[in-house]
Structures are given as C-alpha cells and as structure tokens.
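With one protein chain withheld, the remaining protein chains of the complex are depicted in position.
We call the chains A, B, C, D and E, going by the order they appear; numbering starts again at 1 in every chain.
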C-alpha cells in the first residue's frame, strides 16, 4: 500500500466519491449480439464487458463430450486495448486461471446432468478494464446463459469487497485494487444462498474477512435485482440498440 | 519513394536494363521432384522457386474432407536463406496471407466438384526471392498441378505491373518493388480471360491502374507460352536434370 | 579444451578424485512412484533422475497405435532447477533429440511384436544434472520398464567414456564433459552383447575410440549388476522410502 | 451452412439479382445502414465502433513508444491486428489468428499504410531511436458479413479519434507533458468490398451472400479519387471488365460515404 | 475414474463421512503424514521435497539477477511455475501448462506474495536496474491428491532453504563475492485445503476424495492468524456458513502444522 496517497478521506469518501458500502453504477443489457444463442453487455464502473453463450450444442471436438453430463467451457479474454499498456491478444496465465474460476462459478447454476453429451460455450470479452473484471464477467456471463435459454437453478451474480486504507469497502475500482490491502471477489446465487466463486488476495483478519464476504454478498444482491430487470426488459433494450 | 535514386533513366531504361514493358528472363522446368505427384521449378529474374503438388488424394486429417468437392490446400513458404536478412522458418503473417491468395488464384482453374472428398496439396518453396515471388509461385504451382495430372480448365499464370518513378512498368524486381510507387500482382487464365488474383499496394489513378492491369495481363500471356512449352518438353528437361 | 586447467593430475587422478577407469557412485531404487506402472530413481554421481513407465496400455491418441507392434514413446525432460542457469520447462531441441535416442536405445530390449496396438510411455525427469544424464536416464528407464512388468530381452544399461586431457576415461562428470576432448555415451545389453545407443562428440583416433567403447561397456557391466540388485531388493527399498 | 441450404439460398439470391434485388431489399450497390461511435473505450488512445447492418466491429488504438524500423528511422510504426473473437460467430474459434483474421488485418493495414493515412514522420521522437508506435486492434464483435469494410471504416474512425501524449525532450530523456495532440493524419481511405454472384457485382455483401458468392474484391480509394489498395478473395475469378467496373463502383461508393461521414 | 466407479466410491465415502470417518481411516480434519526434506538439489539455490501421504512434490529455487518491474523498482522479483510432469499421474500429459498447472502455480504464488513471505526489498541490487529474481519451480512427482497444500508447503520450505550469493558493487558493476546469505523472509504462510463432500468439509483430500468432491477451498494464513489468500475450486458451491467454518479450520490446522514444522 502506498503510504503517501490516501484512498479514503476523513469523511469516509473514496477516491471516486463513493462511500464504503456503495457500488459503482452498473448497466446491463441482454441479447446484444445476433449470432450468439445468448448474450449480455455490462458496464460496471468503467468496466465494459461482453459475454456470449452458445449451446447447448454438440461438443466440438467430439471426444470432449461427457456421457453423463453437459460440459461448460468458458473463455475470459481481454481486448488488447482494454488496459493501460497494450496487452498481447494471446491468453495470459491470468486469463487462463480466470477462465477456470469463472467456469466453476457458473457450473453450480446449471443442471449439467440434464443435457448429457452436449456443451455450452461462454465467451467473455473485456473491452475496457477498471478493476473487478472477473466479477463483472460472471454477472454478464450468467445473463448470457439465461438469454440462451439454458435452464438455471438461479442467476449467478458477482461482486468484490476488500480493504482500502483501514476500511472494508465494497466493489473496488482499479486504483483501489492496485493500492488497497486486500480484495475478495465473490460470486453468489442469492436464491440458493450459495457462494460459487471465492478468492482472496491481501491480508485480512478473520473478522475483516467475514465483513468483506458479507459486504460482497450484499453487493451481489443489489446487482441481482438489476440482472432480473435486464432479463425482463430485454426486448425493449434490443430495440433501442438497433434503432 | 526515394527521391534521390532514379529507378528509370531518361531513355526509359530501368535499373536492370529493361524497358517498361519488358519481362525479366523466365525459365521453367516441369517434373523436377521425384516424390511429388507433380512439380515445377521457376527462375523468374533472380527468383528461384520450387512448387510441388500432391493428390488428388485422401484428405489428412479426414474431417477436413468435403462431401461435395475437392479441397485445395496451399502453403507458400520462404527458405531462411532466400532473402537478405535470414528469415525464421516459422510461417510469417505475410506467408499465411500469400498462401491463402495463391490458393484462391488456383482454385478457379480446377474442377473442384469432380473430386469430392479428396484433397490436393500444393507446396511452394521460395529458394531465392527477388520481387514478385507470389506471381512466380503461382506460375510454378499451376505447372505442378498440371504435372500431377489434375484436370484443369486452363493454366494459371501470374505477373505483376506497377508504377516506378512516374512510369507504369511490368514485372517489378526487388528494388523497384521496394522503392516504387505501386505494385499490382495479377494472376490470369488467358484462355478464359479470367483474373484469379488481383492485389494492389501503392497509389494509382484509375487510368494508371487500368494500364497496369493490362500490362500485367500481357506479361501473363508471354509467360503462358513458356508454361505450355515447359509442359511439352517435360521429359527432355527431366533427362537433363538427372544426367 | 581449456589449456590452463588440468583435468587429470600427474598421478592420473581426476578432479573428483577418481582414476581413469573408475565410475562415480551409483545408487538405484525401483518402484518409487505409486502412480506409475513402473518407476526407478537413479543417483549417478550428482545426477538425480526419476524414470516412470506406463503401459502396455491403449495408445492415446488412438491413431498412433500400430497394427503389428507396440509403440514405445519416451520423453526426456530436465527440471528448470536441474542445471546452473534456470532452464525453461519447454522442451529444448536437445531434449527432443535425447528423447529420440533414448527411445531407440530401449526399443531393442522389448518384444514390440508381442503387444500390437498398445503403447508404453516412458517419462524421464532429470532433477539434477551432472554430466552423463542421457546414460543415467537410460539405466533408470530400463528399470522402470522392468518394474512395470513389460517383458524384456535384457536390461539396458548405459555409461559414457571419453577423453580428458590426453587420457581415455570412463563416466565423465560435468566439468570433464565440458572441458574434455571427447565423449562417447554407450547403451548396452550385456547378456546380448548389443550396443543400443552410441553417440560421439569430439575427436578420437580409431584406436582411442575402440578403447573408449570398451571402457564404456565395462562401466555398463558394473552398473548392470547394480540394476539387477535394485530389482531384487525393490520391496525392501520401497519400505524404506515410505517409512 | 450446409451445401444443400447453400444451393437453395443461392438460387433465391440469384433470382433476385436478375431483377437487381437482394434478400434484404437493398439495391445491388447499396450499403447497409452504417453507424459510427467514437471514443467508446476511454482507456485506449483512440477507439471507434462501427455497426454495418448487424456486423459490429470495435477498433481500439493504443499509442506507445518504441523503436523505428532500421530502414525508416524517421518514421513512427503502425501495426494492425485483427481478432475474430468467438462471440462474434459460431464459426469463429478461440486460438491464434487463422488465415482469415490475418488476411483481414493485412488488408486493413494496407488500406491505411498505402494511402499514407497516418503522417508517420510526425510520430518520430528521436530519429533511429524512439518513435510512437500505433497499435490498431480490430475486434470483430458480430459477424454478419463484409468484415473488411466495417473494419477499415472503424480503423480510420478510431485513428481520427486518437490522441497522442504531448512530450518534450530534456537532457536526452523523453518527458510526458500535460495535454494531448490528435494523431496526425494525411488521408482517409475508404474500402469498398463487392461480391460476385451470378456474374453480377454486389456492394457490401452480408453473411448469406458471402456464403454463396463466387469471389470478392475490396478496393480502397483516397479523397483524390486514386486507388491505394486492392484485394481479390474467394475461389472464383473476375473478368478484366468486371475489375474496371468494380473500381468505378468503389470510387462512387467511397464518394457517397465520404459525404455521409463528413470525411 | 469412470463415472460408475465414481458413484460407487462416492457412496462409500459419503457413508463413512456420516460417521466422521474416511477411507484411509483419518478423521475429517486430519492431515496425512507430512515429511519434508530440504536441500536435496544441491545445484539449486534452494530446494525441498514434501511427501504428503503418497503425494510428492519437489520444489527447486533458482536465484538469478534481472530487471525489476517498472512499478516496483526497489523490489526483487518472484515467479512461481508449476509442472504436472507426466510421471506423476496417468492423467498428466506432456505439453505446455494447462489450466490446472497454471491455477496451481498462481495459488501457490499468491500464498507467498500476498503474505509478503519474501522480503523483496532486500532483493534489490540497484534500484530500477538490477534485482535478484527468485524462480520457484514446483515439480509434482506423484499425485495422490491435495497438490495445493503440498506445493505450498514445499515452496516455503524451499525458500527457507534458499541462499543468495553475496556481492558488492564496484565501479557500477556487480561483483559476486564468496559466501552466501539466506533469502530474507518475513512470513511463513500455510495453505490448508478442504474438500466439500456431502456438505461436510474434509481437510487434505486425497486422490479419490478429489474425484468425488463437490468443491474445494484453499485458505492461506500467516503466523499472525490472518488470512492472506483464498481459492475456491470445483463445480459446486459453499454456503456462507461453510466458508466461515473453513476459515476456522484453516487457522486451526495451520497452527498445528506450524507447531509440528517449527515454522
């Protein structure tokens, strides 16, 4: 943590003007890509992310199909221009890991056993990154899967909490992510009270950790309401986009 | 364009002594490789290029075979020692693009529908490059396909034209290619009056462009005569090579 | 060869205290890995190498299976920390070549025709390298194959000889390998009097070469005795390891 | 598309073409509606999103410092990369660039480079040592045909939107100053792609037309009415007459677009 | 493991868990026997081999000099790489790192990095120019489950065993002197992994338990009783209550291990 730069002022206001428990603005759109079976676009703070779902469909290559369940594959990928310094389009180790944990955060929402031998592919493209891309990606990916008509036990929604200066705060943006003390991304299925992604970087006391998880879940619940709204207004939104 | 260096002198003579509409010397040999089903060698100026054709044969891997037509695959590749600075043998983006446009320049000559489920592979190796390798490669590749006994609607022959200093000239060599204003490679089937490759780099007025295309097609026709000659004299040539 | 540094003193003693015909200490253990069908560990001087064998089993991918014989595959690989300067874990050209010659040194010991359509995979991991890793790898790999219960015509055992200063010596260690004049790795099946690997680097007169090969084969015979011992005491050794 | 569907579709499309019509009711030389949005990606030095019918392309431009090429020590560097990201089409697969994305990048690159769209000499910081490097990343988000024109337009629009950091050189070291300068541009080429189907030329082919087309020609022209880059594609040919016809159409359509886009 | 075997195994494992028992007779929160051997690889600057039951991991540490990252000019560099070498399991294949080995490396990396285990500021030789680079290479030699904990313990043990060359700077050039200094360490994190099976948490899952587990959680804690890294894995979920339970178990087991290992 950079000592000189204060991330939260004396009044508890963060660098971008938010309070500790305040989310960044979140905008969601469903059904934004005509070629995907399902798709969604999220703006979460300055994160701009597209997600698309294809399937359930025949696995390609075939030998990856499973006789007793559907296979979910997921690719998280950042556009070269999405970050400060141009990123090579070849997948980095970070992108490979995030693809895996995002997949594992979505699987609990699916009835994998009901669609043996098929596959669902989820592709996430981060067009602009501003801290918390994995959470925003999960939020959008769940909508894309729902938009594809794949039955789900619940939507998955994600939000991080963390520690900045000495305060536990929700939904870290880029500068807080880099200069803060800890980051705890959480994916959650509110109706099932189930945490499907949990990671942590940094140092927290057990007590701080508990508060962070709760704060992240509260954030999830707020975004969950927006997700459901976005699914309802899909057709209206689509019209706007294409007008 | 380099201002100081004149590429054409006052008498209209180019750096290598040619006139505007004069081709470089072209030598063609057919049937030069014993393991290929068909092969050809071209010296076009200082370009030295080998082409080989394999097929029609079973596609490998099999899943690339098409139920309704033959598949033509093509690889254009430069030897590491073929250019001034050693070239890595791994295919460059340029080589990938040229492989594609060369393939698409040869396909119009083939009866693809007559050989469903089969494949023809054309391999082109540039042993020495001197400007205009894609054209010389097409000229040789067409001979290799013919030598393999694959029925063709016509031979494909290629030649470039372009603009050097302020003159439209035919068949640019290396220095003209690099310092000239424009380059227009053209592949052509003379009997069918069909242009099967057309690219352009540089700046030309519509009028200059028309003249360049015509000049390139005239060049094609001259080389076409040599192609037919080479096919006829194949066995004589082979004897010379193996003596 | 470095002129200033003498590798053998006036009494014929080498840098590590050995005489010309003396081997480094060799320790062998069989059955050291529970997941492999067979395995062995060798310490040959400061070389520390693990070998594992899997099979005979179905080939994967299937199209590599041969209708008339078993396929032996072999991978020789060095741990990044096994050498002075960290080695990238991606296989180097040297590792690819050694994998091939090690495979070809083991094949003569197998009844390949008796197990058509199957495969045996041998994996060698060099944990620490001290000169002569290919020989020590072969010695361990043969034990791993035997431990897997794959019938063998004979064990294969390997040892190098070479020329250091002006003397033909057996079993070069790292410094001798780098500063010596010649290195002759030999793999051998003592019962069949069959040389299954032979390479040479450096300069030797035909006479020196003959002496080197004989010296290497003598070394092989000594290690062969240790190999047989290790196979016999396998279960005792395994107990020690796991205590 | 399976070959049966292709054949039925081809017949439909051909019958319409005979009447100068198309499945989506455009005339043979009409573009689909074009929508351009610039500056969408604040993090990039420049960006533009183009909707060409349902085809959607996002281009981001990053400007960094680097070394010039040895043969052009006084000029900045421009590179174009294209990603056919798999969310854009079921036919795109994740992985390293294939021949289609490489061809797309190189055709867009030549349109920019050969028309001298960027004034690369103004990108030189210290001759032979340090120059600005302009990365043009073409990101195809939805593939409904004619990726070349959409990508070319989006790239030029993104470059027009690109800002470079101000700097000064002090004691041999480059120092970034406040403020930005627009990327210096000399030309705004426009690439027009036509499909040949049943021996007729169709401007701006959409996805289904591309499935049945015989061949394709893309022609970039500049504001002077000159031709600066051409790429023929596809498994068939053009007659010399068709090529001249195509250049005329390309010049016409580019002029139209120039007016519409105010370029 | 085929799904039929999995189902039979799962039933056995579940029935035992109901009684608080496991197939290998451990209690639910018991680790398998741990054996640590340091300094096995003399050629490396540091090394350690860990046996966790039949799981065997060898970690080698190389220390070289290199450049710092631009945003941390005063700090040395640490990188973790993990190789699931094919002799460790029939399910490991030769080839570039897959998602499993990358995840393993990154989880081990975060445990070390986020706990500030290495005092990276002491690895700086010349700010912004030259620092020590610490390569931690995790080599899995036998896979019998819970690679994360075995690799994390082996990595810390190897770092504790690591020596750096002494040096002095003369006339702007770095000169290696005789002797070695131990790698400066500030913390010794311990990672505890639990599997969720049938809604119960099992510490240190072995291979068969991993085959049937619903999900997995790995929690790294430091000597101050703080949490410094977490990774959830697997296709199922945890309830918030289970997560808090898991953190308590992780702190308990880490304290046990700390005592046992004298860390």
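In this text, a contact is a pair of C-beta atoms (placed from the backbone, for glycine too) under 8 Å apart; a residue touches a chain by one contact, two chains touch by 3 or more.
Computed from a predicted model, the values in this text were never measured in an experiment.
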Response to the item:
Here the chain that is not shown touches B, C
Response to the item:
Touching the hidden chain, out of B:21, B:125, B:165 or B:218, is B:125
Item to complete: With the full complex in mind, choose from C:53, C:169, C:197 or C:230 the residue touching the hidden chain.
Response: C:197
Worksheet, complete the sentence: It is residues of chain C that touch the chain not shown, namely 67-68, 93-94, 96-97, 99-101, 104, 107-108, 112, 184, 189, 192-206, 209-210, 213-214, 217
Fill in: Interface with the unshown chain - residue positions in chain B
33-36, 39, 46, 48, 50-52, 54, 75, 77, 79-86, 89-90, 121, 123, 125, 127-130
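Here is the rule we go by: only the chains that are shown with their structure count from here on.
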Item to complete: Moving only to chains each one touches, count the minimum steps from chain B until you reach chain E.
Response: 3
Discussion item. Centre to centre, using CA atoms, which chain is the farthest one from chain B?
Written reply: E
Worksheet item: Among the chains, which has its CA centre at the largest distance from chain C's?
Response: D
Practice prompt. Mind checking the centre-to-centre distance between chain C and chain D? Centres are C-alpha means, answer in whole Å.
Written response: 58
Discussion item. Could you work out how far the Cα centre of chain A sits from that of chain D, in whole Å?
Written reply: 32
Fill in: Touching two or more other chains - residue numbers and ranges from chain A
none
Worksheet, complete the sentence: Residues of chain D that touch at least two other chains are 97
Practice prompt. If you connect every pair of chains that touch, what shape comes out? Choose line, ring, star, complete or other.
Written response: line
Discussion item. How do the chains pair up in terms of touching? List each pair.
Written reply: A-D, A-E, B-D, C-E
